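Every protein chain of the complex appears in place save one, which is left out.
Chain lettering (A and B) follows the sequence in which the chains are written, and residue indices restart at 1 in each chain.
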Amino acid sequence: MSAFFAPFLNKPDSVSQIMFKVLLALIPGIALYVWYFGPAILVSITLASITALATEAAMLKLRDRPIAPFLKDNSALLTAWLLALSIPPLAPWWMVVVGTAFAISVSKHLYGGLGNNPFNPAMIGYAVLIISFPVHMTHWITPHGLGQVELSFIDQLGYIFGGALPPNVTLDAVTMATPLDTLKTHLHLDEHVNQILDMPIYGRLAGQGSEMVAWGFLLGGLYLLASRIISWHIPVAYLGTLLLTSGIFHLADPAHYVTPLFHWFSGAAMIGAFFILTDPVTSPTTQKGKLIFAAMAGLITYLIRAFGGFPDGIAFATLLMNICVPLIDAWTQPPVFGNKETKP
Amino acid sequence: MLSALLVMAAIAIVLGAVLGFAAIKFRVQGNPLVDKIDAVLPQTQCGQCGFPGCKPYATAIAAGEATINKCPPGGEEGIQKLADLLGVDPIPFGGDTQPKPKSVAFIDENTCIGCTLCIQACPVDAIAGAAKQMHTIVAAECTGCELCVAPCPVDCISMLPIEEQITNWKWRYPVYPIQAAA
Partner (left out) sequence: MRTLHKFHGGVHPPTHKAESTRTPIAQAAIPSKLVISLHQHVGGRAKPIVQVGERVLKGQKIGLSQGRQSSGVHASTSGTVTAIDMQLVAHPSGLPDLCITIVPDGKDEWIEHSGADLKNTPHSELRHKLRKAGVVGLGGAVFPSDLKADAHRHKITTLVLNGAECEPYITCDDMLMRERAADILSGAELLRELLQAEEVLIGIEDNKPEAIAAMKRAIQDGRHERMEAIPVPTMYPSGGAKQLIRILTGIEVAHGVRSTEMGVQCFNVATAYSVWRALAHGEPLISRVVTVTGNVERAQNYEVLIGTPVNELVALAGNKPDTDRYIMGGPMMGVNLPAATVGVIKATNCIIAMSDALFPPAPPALPCIRCTRCADVCPAELQPQELYWFAKAKEFGKAQQYHLFDCIECGACSYVCPSHIPLVQYYTFAKSEIRARAEEKRNADRARERHEFREYRVEREKQEKAEKLAAKEKAAKEQAIKTQLASESALTETGAARPLETVQPEAALPKE
């Protein structure tokens, strides 16, 4: 005997498939990442994946829950990939492990596991790392063709796992700050936007290489939209608000504020808009709520980027807005069938 | 110094007057807490709590003279509701007070001698009958308090658990594989 409950038909979808499609949608971005920055990112993704699955299994075991169905749901993998993509590829192995383990154990399982976490686990992992190891988090690989020296894959592995660079190569020679970080530093030195953007690390829209990775995530995001895994509300409201606020500042003072497109294509804006903020567990459920949530996140992102102390603002914008989700949901309950005129 | 004292005294008098006025103006008739507690209690009037009925028990709880775990007919849920209402932690039932399945009294009409003792015991007048005549329980009104069982001199009253029928059947809480393990 099975199928006690109607509907008795085969269900067309499953959590594991949805998460798998999201992972799939990350592939173009990752591929471009590898193209421009080398294969080191694959190492941290693999490392994070293994850590995530191991932590997930351990936590499920500790919580006395069935392990197999939850490991198969792909949600831990997604957390791992998102976290690995938001930290520097050359980060030492223990950072990836600590961040991922914290994300899965504390921010996911201590809150009740899949579906019950109020905060985006990947962003919690990121926040923990950037607060605990701020220096490590600023050493990003220099894209191909820009650095004085380029590390071979073996050398990269050596650094990630052993912390050792080849003789006569310094860390500063193979890494750099992110385009957003560089921009901020140079603006503090009273340089003008035009001058700064002439630097070799900037490409057509934003950072050399990283702008292309953003295109990859945009592509994946469009696939998610087309396959109806996410709705348009969050990406549109998020990118729209980012465009609007950065546009206003840019128009008012182009010498000190970069263009909206720069904001769209730098940092984690694209992956944030399509992959991080859209995490269903930690975002509002109503359409109006999604718009408010994403718009506020866009605003906070811009404020942190333009006026804050951190290089990028997606993680903190996401976490801050995660707190507001229950409230937003409660306030934006739509009217039900037949009650449209009488109730708001 | 003196003026300060006077000012303080004046303020005290004014505030006292306002409070006094408010107390009279917004006076609440009766004790609302007792009524609220009474509304939560199942009204079986069974006296299992040690008080002669639900209202006295509610009064005792309101006065802090009784704990909230004395009402078996209310069940665990009743304790939870009282705990929520009073803002205290729920406490489990004590050893001998345990909830029982809801039941109604039934009089074996062949044995009944028509003594009216059960009629006098029934807290909700759910027994019909007169002296020397057979008595019957009005099942719809019976709260299952069992107060009529003890007084019966011929032990003709029994408590029958209410059986589940289509008319009173309730949908079950869905239990599915992963939930059961969770």
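Everything that follows uses one rule, which is that a contact is a pair of C-beta atoms (placed from the backbone, for glycine too) under 8 Å apart; a residue touches a chain by one contact, two chains touch by 3 or more.
It should be emphasised that the depicted structure is a prediction, and the values quoted were computed from it without experimental measurement.
Mapped onto subunit B, the footprint of the missing chain covers residues 38, 41-45, 53-55, 122-126, 141, 143, 164-166, 168-174, 176-179. Interface residues of subunit A with the unshown chain, by the touch rule above, are 1-15, 17-18, 66, 69-70, 73, 75, 112-116, 280-281, 283, 285-286, 329, 333-340, 342.
Keep in mind that, in the parts below, only the chains that are shown with their structure count from here on.
Put simply, the C-alpha centre of subunit A and that of subunit B have 56 angstrom between them.
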